[in-house]
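Pasting a structure here, questions to come.
Note that one protein chain of the assembly has been removed; the remaining protein chains are unaltered in position.
Right, chain A next:
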Amino acid sequence: MFCSKKKSLEVERTVKANDREYNEKFQYADNRIHTSKYNVLTFLPINLFEQFQRVANAYFLFLLILQLIPEISSLTWFTTIVPLVLVITMTAVKDATDDYFRHKSDNQVNNRLSEVLINSKLQNEKWMNVKVGDIVKLENNQFVAADLLLLSSSEPHSLCYIETAELDGETNLKVRHALSVTSELGADINRLAKFDGPDTKLIQNSGKTKLKRTSIDRLLNTLVLWIFGFLVCLGIILAIGNSIWENQVGDQFRTFLFWKEGRKNPVFSGFLTFWSYIIILNTVVPISLYVSMEVIRLGHSYFINWDRRMYYSGKSTPAEARTTTLNEELGQIEYIFSDKTGTLTQNIMTFKKCSINGKIYGEVHDDMGQKTHMTKKNEPVDFSVNPQADRTFQFFDHRLMESIKLGDSKVYEFLRLLALCHTVMSEENSAGQLIYQVQSPDEGALVTAARNFGFIFKSRTPETITVEELGTLVTYQLLAFLDFNNIRKRMSVIVRNPEGQIKLYCKGADTILFEKLHPSNEDLLNLTTDHLSEFAGEGLRTLAIAYRDLDDKYFKEWHKMLEDANALMDERDERIAGLYEEIERDLMLLGATAVEDKLQEGVIETITNLSLAHIKIWVLTGDKQETAINIGYACNMLTDDMKDVFIISGNTAVEVREELRKAKENLFGQNRSSSNGHVVFEKQQLELDSVVEETITGDYALIINGHSLAHALESDVKNDLIELACMCKTVVCCRVTPLQKAQVVELVKNYRHAVTLAIGDGANDVSMIKSAHIGVGISGQEGLQAVLASDYSFAQFRYLQRLLLVHGRWSYFRMCKFLRYFFYKNFAFTLVHFWFGFFCGFSAQTVYDQWFIALFNIVYTSLPVLAMGIFDQDVSDQSSMDYPQLYEPGQLNLLFNKHKFFICMAHGIYTSLVLFFIPYGAFYNVAGEDGQLIADYQSFAVTMATSLVIVVSVQIALDTSYWTVINHVFIWGSIATYFSVLFTMHSNGIFGIFPSQFPFVGNARHSLTQKCIWLVILLTTVASVMPVVVFRFLKVDLFPTLSDQIRQRQKSQKKARPLRSQRPQTRRSSSRRSGYAFAHQEGYGELITSGRNMRAKNPPPASGLEKTPYNSTSWIENLCKKTTDTVSSFSQDKTVKL
């Protein structure tokens, strides 16, 4: 039918309405929504398969299998299987619960009821059973769970208002109209299901869900591979050693120890030894590493959930960490991609100020006659005398009301214009209240303002507009409607008032309008210009307002020409545009309006702080360029101090390329000449970029719109785009489709290898939220899609600051500290086996008791490091917020990287050397205090184990910078646990029960009563910890980090309040002209003049005025006459899916 254009792969969809048998031939997907992964039967195999796909789990399985081979088993099997089973079960349970909830929500959606026409009868049917081609009847306020084609509705002209909150988070109603052919068909809303289930636009547009891993995870995978390689090397060395030893020494030792069966020659023995050592040395990467990481992340997630400072009492919404595996990445964000509407702005427009005839209203003057900023103390203007006033509207300047009372004609004219020149539809609800249906919230704000000041727009017909002017009803004849479009940037109405005068009322962008003014306006123009600059400087959206008196004859001539032009086939639009130009001149300036696109609370401070943390913020919005720029200025992302703002708005690939090239020339002009880079390859380019980045002085901004972006994302210009964009301090992409948002994110991810965060509130942000490393959803809104797809959610944009600067930074800091310690600990723990190998004929004899090996990572040392990983703080949360620069180490990956890993490894190796060779030396030729043997293997094992536990405990004590009670309990507790477990396992009682499992009977008692052993343990501790302290002390002394300095400063002035860092003024100051903004789109004029959206009867709609509607990306035309980018987005979606 109509859909042939939609899909490139599925070229055509043939559907016969209401004919299931026919439609079944094509095997279209059913309408069931599947987001769950498993069912009862498939859970175990699929889940296990998935789990063992993780390198770590597979590795441990492999080790377990090795351990079960008796020939090479050097460790008992329980050392691996217990933790492995534990991990697998834990993960499986978590996956199962997640999936259970997914099943639940799927069922909820699938089982919603709809009315479907089956066998010529309307029947209730679950949404999941709706088939392609079914005719569905919808009532008012029903959920829609499929893509539908509107056939007909009960409204006049088969219009239908839909809310797309779950699609794009926008709560205003959008108009759809049925094809005229079908519109005659029925009285109720009837729709034809078109795409079902996985084919729906929503699912197709939402991008692919990928398992997100943090960069630390990826680094860890690499490191585990390296470690494994390292182990193989050690294994090979030891295996060769074994072969040589067997050949040289062991051969002669056969008298005492025969060859075991199957181990008949040195080479084969070496081969077996290799595997034995692989098993022994595997404790460098124990499973507990992965478990601990999960536990730490879980802890951090809970801290986010529990944070009262991220709790929004307005909607009683706490912050929520929906993913528990990404926390430390929050501390490494370099790019934030933010949606605008609902994220940065509240989606509320308010009429703030106006300038009428050179007089400014809306500023509050105190008694001294000084301008002050609005404070709560000021009383708002009382509108209660006006019964039609909108209660939510507030205005603080009483002088305007006074001017109205005085009967200032200019003010009347101003307000009249606001009440007349717009596209708003009005209706009355059952309570007799006037309700405005607005397409552009700016207009809504203006019309509401006029309403409150006594110029109440009551109703309209295609030919008339009725306004109640200060109590008297006046009906104006609407003669012409000069619609808005992007080029004109203005709209006008021509009306005849009851007195018979014809007037043209015009509102539009000041830059355009001021050129059309009558020369007599010059003084007023200057005054108004000043006012406009002032408004714009405050980030308000401004419009200039003007009128023109027309004489009858002139208008008639003009009207005739317009009708002729309308009848033309060729060049119709050009001619009409020319005619509009013709009549909109010699205008008389009335003044200007200033509307505030209300930012969310704290947005400016947050953006300022995040910029100080060197996080680059890109705004990706479906909004128009002007609106987006306006918001950019309003929240201080764009400033006057910027050296240049590049605007890319070309419509063809060639134009875009040219614009990009120019911008780059401009940007690199002075720099590139010095860095003779003509042709740079990609790898060098990155390096070069960082050089150039430093040499560029001043801030730049880039603004690019969706059309240009589509071209710019083509492969050959991609590089230019990313290079340019990354040089700029601020990037604003406007008019972008959901898919483009994701593409931009992918672009930065792939080309900059930077960690990205996407934040948004609507379904149009879902794809971007999914493709960014971290997706954040604004919760507490009506649409849930963004939150459901997100990794973190909270109610206000300003919480992002705390999420990143405090939680993210801490998470990263803690995780890195944890990893550094963990690797150190396990290298120290494990490598002693390697050294011992040289003294035990490379026979794969472990240094420690098997029990110690099994318990060391789980029981003796896990809790202190967990406590550090969960609770540690280098500086307080307040300092983290005060000094955003503290965030930088995370972005630069400074705290845990390959270099740091080698340091940990060296530290571990050093400790293992000390741990092994000091006891080795001390045990040489030693005897106990009563002359007895103390240099036996078991005593050596106990000495080493005790030294190790004490050394790593001292080390964690040094590493822990924030000693809470929990840390104390865990550290002291672990040492105590070690000794009690040791004495228990070496006790007579347990030996009596299991003589072969606990052969170390009496060892702890005997060894640990020897002074000599304690002297060894003490020396080992001193020798292994001392160099670390020296190193750290000198590092803090010589190269202190910012965090060191802050800590030192806080220590020295503990009582004084911490010095606050110098922050730039968050006060906006801008002399920018034209904060012009119209948020609405072309085409409504036609709707109004044709009267197609007028109702015969007015059933009150459900939405009240508090739902101030708003409009951005157009979904309207999508059904039948939509543009190329939708086609491309669909086809791209399809390829992603395949």
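Definition applied: a contact is a pair of C-beta atoms (placed from the backbone, for glycine too) under 8 Å apart; a residue touches a chain by one contact, two chains touch by 3 or more; residues count from 1.
Please note the rule applied: contacts and distances are computed from a predicted model.
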| said: Not counting the visible chains, the remaining one has a UniProt entry; which protein name from "PAT1 homolog 2", "Cell cycle control protein", "TATA box-binding protein-associated factor RNA polymerase I subunit B" or "Phosphatidylinositol glycan anchor biosynthesis class G" does it give? | reply: "Cell cycle control protein"
| message | For the chain left out of this view, which of A:471, A:519 or A:931 touches it? | response | A:931
| request: Can you work out which residue in A:434, A:647, A:844 or A:982 touches the chain that's missing from view? | output: A:844
| said: Take the complete complex as the reference. Which residues in chain A touch the chain that isn't displayed? | reply: 74, 249-250, 252-253, 255-258, 260, 276, 302-303, 305-308, 311, 313, 316-318, 810, 839-841, 843-845, 871, 873, 877, 918, 920-940, 957-958, 960-967, 988, 991-992, 995-996, 999, 1001-1003, 1005-1006, 1010-1012, 1015-1016, 1019, 1022-1023, 1026-1027, 1029-1030, 1032-1034, 1036-1038, 1047-1048, 1051
